[in-house]
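I am attaching a structure below and will ask some questions about it afterwards.
For this depiction, one protein chain was excluded, whereas all remaining protein chains were kept in their positions.
And now, chain A:
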């Protein structure tokens, strides 16, 4: 393969300070032995970083975005519809992109061997969903509103109800795993994972919005949650002097 000398590559903007949590956050005890102590080394964005996996329709089954189906019966709890868009920082939709979620059941219990707190497993809920965004970057899940649950991080610690979201965007630089929260949760202030985000405006972007219009009468409540990944700077030529 010939080596191109004028590859035209996009570049992805850095997020403002305070958008993301620090790796060392004493309030969340598990960071203590798991955060790097050496400074991060700057990795200039080259081909490997501005490309990324485009994981297509072959991975998704018909019912994968409905967590209330596919089991022997209906799960317990409040049925909800979660919709939103996957966007980049310029508001451009990211199309046909994989969105994966996992969550606890209505009682706050995960169907995981490591979750032993005394709240019942729901045999009709496995808490796993996958879908692809459409041509407008939209996704939709039907699920059950997860419950809060206790953990041992600090005295009487409770995680606010949340759904884990994993998205790829279209480049390695855009890869993001986050958590979607629900409006007005009284547990936010004591949760070090939520409050690890320094910028309070950024924290609010993890909180879904109740969406009356998308509720289904006598069937389901609805919440709306847009996910935004890093936007592009204007294109540059990779061999320009200012590359690094």
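Some points to look at:
Rule of thumb we're sticking to: a residue touches a chain if its C-beta (ideal position, glycine included) is under 8 Å from a C-beta of that chain, and two chains touch if they have at least 3 such contacts; residues count from 1.
Here is the rule we go by: contacts and distances are computed from a predicted model.
The chain not displayed here is annotated in its UniProt record as "Protocatechuate 3,4-dioxygenase subunit alpha", chosen from "Spermidine/putrescine import ATP-binding protein PotA", "Carbohydrate ABC transporter membrane protein 1, CUT1 family", "Energy-coupling factor transport system permease protein" or "Protocatechuate 3,4-dioxygenase subunit alpha".
Per the touch definition above, the residue from A:55, A:121 or A:187 contacting the chain not shown is A:55.
Checked against the hidden chain, the listed residues A:69, A:112, A:154 or A:209 yield one contact partner: A:112. The chain omitted from view is touched by exactly one of A:74, A:90 or A:216, namely A:90. Think of the hidden chain as still there; on chain A it touches residues 1, 3-5, 7, 9-10, 15-16, 19-23, 25, 28, 30-38, 40-55, 59, 87-91, 100-102, 110-112, 114-115, 126-128, 164, 166, 170-173, 175-179, 193, 196-197, 201-203, 205-206, 226-231, 238-240, 243.
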